[in-house]
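Removed: one protein chain of the complex. Kept in place: all other protein chains.
Just so it is clear, A, B, C and D label the chains in written order, and each chain counts residues from 1 on its own.
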Amino acid sequence: MSLRVEGLSVARGGVPVLDGLSFTVEPGQALVLRGPNGAGKTTLLRVLAGLAPPLAGRVEMPPESAAYASHADGIKATLSVRENLRFWADLYARPWAEGVLDDFDLRSLAHRPAGTLSAGQSRRLGLARLGVIGRPILLLDEPTVSLDAASVARFAGWLRERHLASGGLAVIATHVPLGLDAPEFDLSRFRADPMVAGQGSDAAFL
Amino acid sequence: MSLRVEGLSVARGGVPVLDGLSFTVEPGQALVLRGPNGAGKTTLLRVLAGLAPPLAGRVEMPPESAAYASHADGIKATLSVRENLRFWADLYARPWAEGVLDDFDLRSLAHRPAGTLSAGQSRRLGLARLGVIGRPILLLDEPTVSLDAASVARFAGWLRERHLASGGLAVIATHVPLGLDAPEFDLSRFRADPMVAGQGSDAAFL
Amino acid sequence: MSIWEYANPKKFIATTAPVIPWAFGGAILCIVVGLIWGFFLTPDADRFGSTVKIIYLHVPSAMIAINGWIMMLVASLIWLIRRHHVSALAAKAAAPVGMVMTLIALWTGAVWGQPMWGTWWAWDPRLTSFLILFLFYLGYVALWEAIPDPDQAADLTSVLCLVGSVFALLSRYAVYFWNQGLHQGATLSMDSEQHIADVFWVPLVVCIAGFILLFVALVLMRTGTEIRLRRLRALERQAQRAAA
Amino acid sequence: MKALLLRDLRLAVRAGGGFGLSLAFFLIVTVLVPFAVGPEADTLSRIGPGVLWVGALLATLLSLDRQFALDHEDGALPLIATSPLPLEAVALAKAVAHWLTTGLPLTLAAAPLGILLNLEGASFPWLVLTLALGTPALSVIGTFGAALTVGIKRGGLLLSLLVLPLYVPTLIFGAEAARRGAMGLEVATPLLMLAGITLGALALLPFAAGAVLRINLR
Partner (left out) sequence: MKALLLRDLRLAVRAGGGFGLSLAFFLIVTVLVPFAVGPEADTLSRIGPGVLWVGALLATLLSLDRQFALDHEDGALPLIATSPLPLEAVALAKAVAHWLTTGLPLTLAAAPLGILLNLEGASFPWLVLTLALGTPALSVIGTFGAALTVGIKRGGLLLSLLVLPLYVPTLIFGAEAARRGAMGLEVATPLLMLAGITLGALALLPFAAGAVLRINLR
């Protein structure tokens, strides 16, 4: 149950962004992706999640073990907070555990239509989905955007004590410190060289 | 050209959120709104911007002097970065100054369709709108979300040296420190008292 | 004391609650008397045969359908100008009643048309403008349903009601221009040439009175329900915030 | 799959969910046609079944862009895509939900609306039968079209453009069967073809829709 990346190159909109990435994340570990805006963090996470194909290289992980979370959390404004979460539980065929509402401080909001939440509250709802679906590999794109300090700490605590402690792993792109004791991986060293002949489908025409 | 708020109460979706706010922001000053998620920062800013009516109290400022900015920046994915900015310049009948592209580090992206920008890059584009329309009162809702450290510093610099220094003022809601030397205003002290009879349209029914 | 004091929800409920049973009672009485009278105690008309009896449902419901929309228009204007919540809720409450009345008029008309014109439906101007009225009701109700915030919904539906009224008038003219129809002229007009015989006229008036009372009772009751729903919601929110 | 189906049905009946609106649109198209072509009863009863078929088709079409676009905009689609449910099943669930919330009500509403167009008595059962047979095909084909255009903002019109030619065979056989049935002619061939199209579409198109979704999610 570990995530192994070897010689990975990724592209966005046909343009190579990162090149020659290799790393391994073991169960119980978190890896924090760093890099300035436009470095390719989102692109990399989408490839890891299988939403986009890699240009070259390999991503190895058990099938159906990864969960991806970005700003767009798929929250339905007209369903209540609980209905939103229950949907994900049902879709992933997981038992519904009322406890997530406490883990993510949503108990008092459980009956509210999700459309009426504040930015931070709906971010918490988006993160609570991760608690519901119970996937061991979390791929998180700026998970703490809009969260206040207390919520950031609460989320980091959940990650450390509930997710990593039970053998999960996580790859997290972020610009702000999370207070996790995790190794950082700086993507700016892997920028794809624009002068290298294109990989992927462009290569055929160069 | 100052912003004066007196005895303001604001509501969201008919529910009173903040009560009895009074403050004044003078030209050249910035005010940082703090408060946990759901405190009512967004609600307050929308009322200040005139997008929602206040429940009670007064907001005084010169007409057509405020600009509001939230996560949704009205960026058109199919227009280029420059076209996006020029539209705002034209709509506000302002001369187009190529310099904003440098102020917000967008020069190298100027020809890219805005839809291909990364999260932080499009945030920069959203902020650049403020430089284009030249309104003296800025109402900013979490302006630095998704920005990397260098961009945050660059934006804070622009705010300090270009906007405030030329007599503008700003009210900024944020969860992360901006590195501005500005007074903070904690909204949690102004939570509307739930036991006080509702204001606004609820009041008629209680 | 001004009439606007009744726009206070509590005062409104307190004043109307005792009226509702009387209005209902009166409505049932008038309708039962009018229908029995009309159905069993009047002769068949020469031109219509026994089908004339449908008139006792058809005409009252048609009148209520039109006047219900006018009432909504007035209530919407009051809301837009004076912002009395009761007024907005009264308009909301009246819409489904008016819509059902429109349906009844359409339905009884269709049932009548079958023996009289040999068809359930003809694109007669009167019928057609009723169909359009039904569409306006439908849109109005759908818009109320689609917007969660009640004040916003009240504002938007009021504007729709205003604009819709103008276009409903236009449609009515357009439809007459487009097709000269089969339908009766105004039987209730004071013009004695067209006036129907008194034997039909008296029970018809009783039925109309009954329908008016029924409309009043239903609208008052539904407005009361809407007010209580709003109150319940306000209390629920207060409790939620107290708990939070 | 049940979870997704239930959620979609629930979303459809919530405020702003759009249930009943395609019905209203159907009603309105039917009402508008006499205004445009004139009120003569015999013209109307001649073109009636065809107009109702076109009306049902257009009403279906209008609700298609809600199929995936909402889930795409709020980011639910990639999350559903990484769930254990294969995208083919997702497409099928969406198509079934769409039929339950539009195709079925449209079929039921066609008979009363037929009265407005002065349909003859014999037309009614055939109209309802052909619609019942044909609307599932419209839903599945439409779901495929919606999957194809999911990445495009407000792609409603492009979607219509792509889907309408695909609807032509269903429309031809459906309207033809309805017309022949009303006139007492032989209907077996168009009816069989209609049923064939529906079954074929149900069997194959969810796979195409799934594949297309996968490409669009890249």
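To be clear about the criterion, a residue touches a chain if its C-beta (ideal position, glycine included) is under 8 Å from a C-beta of that chain, and two chains touch if they have at least 3 such contacts.
As the structure is a computational prediction, the values presented were derived from the model and not from experiment.
Partner chains of the missing chain, restricted to those shown and counted over the full complex, are B, C, D.
Interface note for the absent chain: among C:28, C:100 or C:174, the touching residue is C:174. Within the full complex, the residue among B:34, B:71 or B:154 touching the omitted chain is B:71. For the chain left out of this panel, the touching residue among D:9, D:100 or D:152 is D:152.
Within the complete assembly, C:163 is the residue of C:81, C:163 or C:239 that touches the hidden chain. Residues touching the missing chain, restricted to subunit C, are 132, 135-136, 138-139, 142-143, 146-147, 152, 155-156, 159-160, 162-164, 167-168, 170-171, 173-175, 177-178 (touch as defined at the top).
Interface residues of subunit B facing the missing partner chain: 49-53, 64, 66-76, 78-79, 83, 87-88, 90-93, 129, 133.
What subunit D contributes to its contact with the hidden chain is residues 16, 18, 21-22, 24-25, 28-29, 32-33, 35-38, 43, 46-47, 49-51, 53-54, 57-58, 62-63, 65-66, 69-70, 73, 152-158, 160-161, 164-165, 167-168, 171-172, 175, 179.
Assume only the chains that are shown with their structure count from here on.
Subunit B and subunit D have CA centres that are 45 Å apart. Taking the mean of the C-alpha atoms as each chain's centre, subunit A and subunit B sit 28 Å apart. Subunit A and subunit C have centres, each the mean of its CA atoms, that are 56 Å apart. Within subunit B, residues 13 each touch two or more of the remaining chains. For subunit C, the set of residues touching two or more other chains reads 148, 244.
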